[in-house]
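A protein chain is absent from this complex, but the other protein chains hold their places.
Up next, chain A:
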Amino acid sequence: MASASAETASSSSEIATAAASPTTERRGIPAAQFVEDVQTFLSQLDLDVNSALAFLQERLQQYKLVEMKLLAQQRDLQAKIPDIEKCLDIVATLQAKKEGGEALTADFEVSEGIFSRARIEDTDSVCLWLGANVMLEYSCDEATVLLQKNLENAKASLEVLIADLQFLRDQVTITQVTVARVYNWDVHQRRIRQAAAAAANES
């Protein structure tokens, strides 16, 4: 996948000599070429209208694929952020209870729909599930720092992802406009040819 997109990126930069677009790619997503003039664009690519349209449609499909991938990543992150916030909330609650010298009584789920009661007394530490079957015990302070860092990272990744999606959306729009323009240019050319043929027949 990575190598394939790198290839298309290089081939697009070859043909993008007359492109007015400022960037040629972003994180492996090739930039779409803005077409100043359809005729020049076609002769540059050395393609007829149908092949050019097919090329553009294929590019659109590739963009759609990347978009789906990025949107899935965005959904994951958007779910992860409230999860981390919930973790921070419970750690803060444990700490507050400890400082107040109280135990935290809580009903917790032992199996789906079955709850049991727990008293959490005088606790200094929590265990964080780090993934990959690893759980590690942290002091509440350390856990808060770590979770806070995770939260910041997740938020930063989300921002980058949103910027990627916006870039992608621009490329999709440019390509869609180009498709419409190439198509209309072709219709226009046909009309001119028909009109010319009709005029020739009449004379």
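Please note the rule applied: a residue touches a chain if its C-beta (ideal position, glycine included) is under 8 Å from a C-beta of that chain, and two chains touch if they have at least 3 such contacts; residues count from 1.
Basically, contacts and distances are computed from a predicted model.
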item: Options "Prefoldin subunit 4", "NADH dehydrogenase [ubiquinone] 1 alpha subcomplex subunit 8", "Geranylgeranyl transferase type-1 subunit beta" or "DNA replication complex GINS protein PSF2": UniProt name of the undisplayed chain; value: "Prefoldin subunit 4"
item: Touch with the omitted chain, as defined above, among A:Lys80, A:Lys98 or A:Arg181; value: A:Arg181
item: Candidate in contact with the missing chain, chosen from A:Glu109, A:Asp122 or A:Glu202; value: A:Glu109
item: Touching residues (missing chain, whole complex) on chain A; value: 20-21, 34, 36, 38, 86-87, 89-90, 93, 104-109, 115, 118, 166, 169-170, 172-174, 176-177, 180-181, 184-185, 187-188
